[in-house]
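Missing here: one protein chain of the complex. Every other protein chain is in place.
Moving on, here comes chain A:
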């Protein structure tokens, strides 16, 4: 079951847009994550796909048939809700079979499907219990089982793991992914958690400020973010953004200070730019005479250290260091120019990315000039 979104938009008052110009095609059997900060409209988009709220303009197609004006039950999909939406007065079995019963499926068939679904999520032992007698993780599984039991091949999930503790969330992530593969579901998964999106999805749609920022595979989004929002949204700790000014004289490189300058793949017009550097890309040299920064704080995370550094020009950056060596607070250090970095224009649009010795011009010079 493929899903196509054509120029979907949502407004409540015909004046301000909640979402605008959403275009994408979700392939059959794809795990598609919609991610963005809270209030970006990702849940609204999911509910429009489900048919729970009307689409203001644009067209939604499932398997090349327009479903824009069909009620939710005729779109042949299931949904797993953030708070699970279990019926407290029904036992686990009845909760899972609820949709099938509402669709008037044969009783024997319902029993079989419910039993299968419960076995898949390992809940057969508690099938006679009420939701209040289950733990949070078990309730979550009941909600999953309800989606599994349905014969719909499209499943929508609205932040299904956000109420679970970190450990359980990690476990459920792989379980959901595995189920999706095994059942061949086309899954649309809404989350605000970039790690969830990165680890589970085949493709990710990043939403912010009513618009699609980027659609791509996790690797594409991480390595070649379309703009500074996407770049800083993915990855922990967050990517550093350094402001740089390009004058006519130095247009082959962006200079932060004498020790920290970034070569550009092509001559940039004069103007303001942002250089995006992942905390992992920086290297620190300690005990050196030509230092350009001071250590302000050091956080120990077990596998790595996050070193908070203030450059001499006042910019604050985060650096992930594998071993602390002998760094100490207020120590003067040299922050060296990393090999990997991204360049964004003044509006945050990606211009180029440098990956080691390999150079990737992401946009042409003309595009940069028109963007100016």
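Some points to look at:
To be clear about the criterion, contacts are C-beta pairs under 8 Å (C-beta built on N, C-alpha and C of every residue); 3 or more make two chains touch, one makes a residue touch a chain; residues count from 1.
Keep in mind that, in the parts below, contacts and distances are computed from a predicted model.
Per UniProt, the protein behind the absent chain is "Sugar ABC transporter permease"; the candidates were "Sugar ABC transporter permease", "Ser or Arg-related nuclear matrix protein", "Carbon-phosphorus lyase subunit PhnH" or "Cytochrome ubiquinol oxidase subunit I". From the set A:73, A:107 or A:270, the residue in touch with the chain omitted from the display is A:73, counting the whole complex.
Per the touch definition above, the residue from A:58, A:99 or A:276 contacting the chain not shown is A:99. Within the whole complex, the absent chain has one touching residue among A:85, A:285, A:329 or A:347, and that is A:85.
Checked against the hidden chain, the listed residues A:133, A:165 or A:272 yield one contact partner: A:133.
By the touch criterion stated above, the residues of chain A touching the omitted chain are 47, 50-52, 71-74, 77-79, 81-89, 98-99, 102-103, 130-134, 136, 139, 163.
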